[in-house]
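With one protein chain withheld, the remaining protein chains of the complex are depicted in position.
On to subunit A.
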Amino acid sequence: MIDNHILGPVFIHLFTAIIQLICWRKTVTQRFLSVGGSLLGLLLAFRLFSRVEENGILTMNAANWDAPFGIVFVADLLSVTLVLLTSIAGFAVSIFSSVGLSRQRMLYGYFPIFHFLIMGLNGAFLTGDIFNLYVFFEVIIIASFVLMTLGGRKAQLEGAVKYMAMNILASTFFLTGIAILYGITGTLNMADLAIKIQAVQNKTLIGITSCFFIIGFGIKSAVFPLYYWLPSSYHTPPSAVAATFGGLLTKVGIYALLRVFSLIFIPDDFTRTLLMVMAVFTIVTGGFGALIKTNVRRLFSYLIVCHIGFMIGGIALFSQVALMGTVFYLIHDIMVKTNMFLIAGVIRQLRGTLDMNKLGGLYKDYPKISLLIALVLFSLVGIPPLSGFWPKILLFQEAFTQQQYFFVIALIIGSFVTMYVIANMWAQVFWKNTPEGVTIDDRFKPMQLYRKLLMILPIAILAAATLYIGLNAERVVHVAEQISNELMDTTPYINAVLGTNR
């Protein structure tokens, strides 16, 4: 079904960014515009989600060029779910950054760039053309480069060099893959590629091409052995930026892997083994990295890597149940990881440091905030009624069915390490008394009440979303099941894009 409203979530952020550019240096106006634009984007995303859930896949042909010749935008359930989650996370981060960011950064265009980033994310989720996906990836990385370097501290710029080099390299790999794919099939439309690639005789060439995509998306989603840029750069930008990065940027890589490896390249045994090895090592190395970190944000960075492994493992298992687990974990992970970095931002406001050796006594001073944070930490660990628990069951179940015992062991190690790390962090930051001789630099207490509320509100919103995912798991499982069905059987997608009489 053709529907021009698909691009709403993309355009709303584009226009917000442009209007904000006109209001250059008027930070108060920009703040209101940012929160307003994000709210509007969230409403549009909700509407799009409910339409797609009711009517099935929607498409839009740019400039009325019929697919496969023009650029096509496709809103299937996976895309709109991710657009919805991005909008929720973007809304929360935009509220948080209106109070949690220094004025200096806002003066140099934080808000417009932030909205360009969200625009790129929404576009990447919605496009049905592989070269257009590349273009949106570039929109994302150039916006993220600016956000990462904004402020210009030494540590920040050094992190940005590593981040930049690896991400440009990833784009080059991705582009090379697209070039070879175009050379083989002569099309760029993903649905059309799915058909044409089946007719190709030279399967080895297809396998090699798929490796370019694995490397390109692997760097973006930070899997072993390509993840080293992430822990060495994500702890440097301000927390609001780190929240967007940690929650959303790596997940675009997972989305692209899910899309490309379900639609274009159907994983064969070699690809699945490769992905499985990557997943196991990602979980183990990410988890062990988190064990030895004393800086809260560095610790969270390693946990991102660790949990990316769960999702890659689900793709490697490649069955309906496993993909259901992956999609569910993706939904849970975006909400929780964004929230984690916002929490790190609040902890820094409360104590002026993120070093666990210097932190302590937060529970005594701020019991209510601590309980809210505890809820999020519990769901990250995966305590049963909360959101992290359900996808792990699905992944465990499928790993046992397919007798992938290394993955089972990795899942157990990953879960236990996460639990240990988070428990340790809770004890160090919240329960233990403030170490002697440490002066507390509390920037939170002297704030006006509305600023305090605006700082806690986004965490509460995301925690509520997490709670919803956990307690209303039946509905989320239902959505995840539909998505995994769409991923396993791509005929509806292809028919929606190319029409049935092709």
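In this text, contacts are C-beta pairs under 8 Å (C-beta built on N, C-alpha and C of every residue); 3 or more make two chains touch, one makes a residue touch a chain; residues count from 1.
The working rule: contacts and distances are computed from a predicted model.
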Quiz prompt | Among "ABC transporter permease", "Multicomponent Na+:H+ antiporter subunit C", "Aspartate carbamoyltransferase" or "Branched-chain amino acid transport system ATP-binding protein", UniProt-listed name of the chain not shown | solution = "Multicomponent Na+:H+ antiporter subunit C"
Quiz item: Of A:Asn61, A:Asn295, A:Gln397 or A:Asn424, which residue touches the hidden chain?
Solution: A:Asn295
Quiz item: If the hidden chain were put back, which of A:Thr236, A:Thr250, A:Thr271 or A:Thr285 would touch it?
Solution: A:Thr236
Quiz item: From the list A:Cys23, A:Leu43, A:Ala62 or A:Val161, which touches the chain that is not on show?
Solution: A:Val161
Quiz prompt | Touching the absent chain when the full complex is considered, from A:Thr27, A:Thr353 or A:Gln397 | solution = A:Thr353
Quiz item: At which residues does subunit A meet the chain that is not included here?
Solution: 100-102, 131, 135, 138, 141-142, 145-146, 149, 152-155, 157-158, 160-162, 164-165, 168-169, 172, 175-176, 178-180, 182-183, 186, 188, 235-236, 238-239, 295, 348-349, 352-354
